[in-house]
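Each remark here refers to the structure printed beneath this line.
The complex appears here minus one protein chain, its other protein chains still in place.
Letters are used for the chains, namely A, B and C, taken in the order the chains are written, and counting of residues starts over at 1 for each.
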Amino acid sequence: MTIQLGANQYGKAETRLVHVTRGAEVHEIVDLNVSTALSGDLTDTHLTGDNAKVLPTDTQKNTVFAFAKEHGVGEIEDFGLKLARHFVATQEPIHRARVTIEQYGWERIDVDSSPAPHSFQRTGRETRTAMVTVDTADGERAWVVSGLRDLVVLNTTDSEFWGYPKDRYTTLPETHDRILATAVNAQWRHVDAESDWGKSYDSVRKQLTEAFATTYSLSLQQTLYAMGERVLQHCPEIAEVRLSLPNKHHFVVDMAPFGLSNDNEVFFAADRPYGLIEGTVVQDSAPEPGMAW
Amino acid sequence: MTIQLGANQYGKAETRLVHVTRGAEVHEIVDLNVSTALSGDLTDTHLTGDNAKVLPTDTQKNTVFAFAKEHGVGEIEDFGLKLARHFVATQEPIHRARVTIEQYGWERIDVDSSPAPHSFQRTGRETRTAMVTVDTADGERAWVVSGLRDLVVLNTTDSEFWGYPKDRYTTLPETHDRILATAVNAQWRHVDAESDWGKSYDSVRKQLTEAFATTYSLSLQQTLYAMGERVLQHCPEIAEVRLSLPNKHHFVVDMAPFGLSNDNEVFFAADRPYGLIEGTVVQDSAPEPGMAW
Amino acid sequence: MTIQLGANQYGKAETRLVHVTRGAEVHEIVDLNVSTALSGDLTDTHLTGDNAKVLPTDTQKNTVFAFAKEHGVGEIEDFGLKLARHFVATQEPIHRARVTIEQYGWERIDVDSSPAPHSFQRTGRETRTAMVTVDTADGERAWVVSGLRDLVVLNTTDSEFWGYPKDRYTTLPETHDRILATAVNAQWRHVDAESDWGKSYDSVRKQLTEAFATTYSLSLQQTLYAMGERVLQHCPEIAEVRLSLPNKHHFVVDMAPFGLSNDNEVFFAADRPYGLIEGTVVQDSAPEPGMAW
Partner (left out) sequence: MTIQLGANQYGKAETRLVHVTRGAEVHEIVDLNVSTALSGDLTDTHLTGDNAKVLPTDTQKNTVFAFAKEHGVGEIEDFGLKLARHFVATQEPIHRARVTIEQYGWERIDVDSSPAPHSFQRTGRETRTAMVTVDTADGERAWVVSGLRDLVVLNTTDSEFWGYPKDRYTTLPETHDRILATAVNAQWRHVDAESDWGKSYDSVRKQLTEAFATTYSLSLQQTLYAMGERVLQHCPEIAEVRLSLPNKHHFVVDMAPFGLSNDNEVFFAADRPYGLIEGTVVQDSAPEPGMAW
């Protein structure tokens, strides 16, 4: 038996960067959580502790901050590409860099119904994400996956669930009207490593929520597919959408013991367990995913 | 030495209630987390396990659901008052009931730029709260405390901190320009147990954010006082405001080692430790707090 | 109407201190989360932003670290007393200091069945706590409250719940055998500000768990009282015990639909809602609590 090192990577996770653009009158703010991970010729440090090829994770963190100053931040996909390309270009033993970024939304505080110039509140809605991978093993190649998570949506009707197989352990009654709720976690792979990222994000987000709202749903799987399909139909820059949708169960409270009816008006929102529906929707003319994921 | 029972209460915590109002075309949704707590003549169950005076917490939970059906929800302060009054009115040994409610915000999903009739997304902003106390030991009296938490706000400038005492352990440099950020946790006591709760909430929230945005701040304490003062000046229905403001430190990254300047552009957002500023602002003609808190 | 400042305090929360005692062969480790809060003559900073009386929270954090070096840590009650006394003694405008400490448990890793000299693993059991208050408004007085939280305990039998009032909303069936489980959150006030803290902690913890295990319980209130009573009976240094016990419901799964019996063997452990039982047990000869809480 021979023991050997397999796949590995290392980096600095969750560098919390806030960048302020200080205009003459008005400030802009960007709030990110940046993680970097490097792979390459790293056998030495694993086997002997020789760190000659190990750019410290502390340096990676510093680079995140320094790049925000030197290049600005802009769209997180671009910021991730800049960082990833820097690491593979400057560290000879490093063949691959992956940069994962979360962006938290802020909006201006209104004062007397006008937006204040340098005062902000967190929107608290979904977190926008980007995962950028650059690899130089076969020439420099780059992949960009954008995404969002914790976009909590709910339909109060137009959702059914019936016609499923029943076995000895099945007790669930069929329903022709239920609440359908989920916290959308979505990632979508871009065809190219260049795009109008901000515009693309807004468009994908819009398709996801509109598809959720307008799909008359017989299963959360049907809704999932409709969401992915709608994105691919409207956003030709997207090759593939991956969705992970927890079915956040809302149970109708049985009020018969109280002598009351409950026509889908009062629900108990349960924590656990929850259904978990995961699926991918792809366009078949899209390029291969390579190392995107 | 004699051992005896002191202050005590019991109830059901965190009943997750979602209520849907199903109009002909358009649905409305309310999403709450309701906790109830009862006090009174409860010595028996503590000393002997005799539960003759102990309305089960399961019944309290059922009551929350049933009341949503029977009376609707409306403003959370009213819903809390209804529940609290019910418990003290129907359970003879119970002298006091406290109902604490959290409300999560939802807004409609837009489809083709129009709000969908029964599709929603969580806003994710602050959580609105209410704490209602009804006591019958000296006639029925009621107190209402409204509030909010996790309203995250940030000023990119107009904040200084200097002129403080220095001792042997002081290393903090004085600053004349810093980020000031906090997650506002506020509770405000109403003069009366009757009010236009929704309108009052909107007004208080507006005063809090406007005061945060417009106060040129020499200390977070100064901002805290300004926020409370502004609420009391504009909202005569409020007797007292209590604020708990974590100072969410944003440290300017030192870029001198990289040969770069950093004129308050790039910040590290720290997790722990954090400053914690807590204070109360009261109007002196207000009624005594009684059992409000 | 006059608006004025009410109760207030400020400080540094959650300073994460790890202290290593480096013996010749063997190291010891202490892992704390320390929060400090100061009150006193602090009107100026609230009203005008004058910070002449405001020892920075950054200095408070530095003091925590420096005191660990200068005085060692020892028992957390003593460490809290040293810090609190320092702040009121050296900052003339500060009349009261409260220091709250959490301690996380570690134990040695065994190597070849012997404890390693400088390798540790977190125990993950309960968090030990201390809350120390020193006030100088009427001569220097000190109060010490010790405690623990998140001590999760469970009895698989010897728990009943019946004989409670039933109203229109009651559906809970009576039970003569159920699981009783809780996460103990307890705080106990010491008679004096001097004690053998470590020995006292071990003794109280032992009384709490033994009382939980040996009380045949007709209600969680009865168990709560038994736990507090047992502490006071065995620990004369304790004046008062406050307990907050979530009733972590374990529901018997109904297996009749599957044609199976379930004699209290298979349970669903629910998250929310949960019962919450809170109570105080006191010995009547104890000194008044003063500013202990």
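Here, contacts are C-beta pairs under 8 Å (C-beta built on N, C-alpha and C of every residue); 3 or more make two chains touch, one makes a residue touch a chain.
What you see is a predicted model, and the numbers here were worked out from it, not measured in a lab.
Engineer: Which residue among A:Gly23, A:Pro56, A:Pro115 or A:Pro257 touches the omitted chain?
Structural biologist: A:Pro56
Engineer: Which one touches the absent chain: A:Gly11, A:Gly40 or A:Gly147?
Structural biologist: A:Gly11
Engineer: Provide the residue numbers of chain B that touch the chain removed from this figure.
Structural biologist: These residues of chain B touch the chain that is not shown: 168-169, 171, 257-259, 271-272.
Engineer: Could I get the residues of chain A that touch the absent chain, sorted low to high?
Structural biologist: Those residues of chain A that touch the unshown chain are 1-16, 35, 37, 42, 45-59, 61-63, 66, 90-91, 160-172, 217-222, 224-225, 228-229, 232-233, 236, 240, 246-247, 272-285.
Engineer: Name every residue on chain C in touch with the hidden partner chain.
Structural biologist: Residues 15-22, 27, 29, 31, 62, 65-66, 68-70, 106, 109-112, 116, 118-126, 150-158, 179, 209-210, 212-214, 250, 253, 255, 257-258, 260-271 of chain C touch the chain absent from view.
The rule is simple: only the chains that are shown with their structure count from here on.
Engineer: When the C-alpha atoms of chain A and chain B are each averaged to a single point, how far apart are the two points in Å?
Structural biologist: Centres of chain A and chain B (C-alpha means) sit 30 Å apart.
Engineer: For chain A and chain C, what's the span in angstrom between their mean Cα positions?
Structural biologist: That gives a centre separation of 38 Å.
Engineer: Hey, how far is the Cα centre of chain B from the one of chain C, in Å?
Structural biologist: 23
Engineer: For chain A, give me the residues that contact two or more of the other chains.
Structural biologist: 257-258, 271
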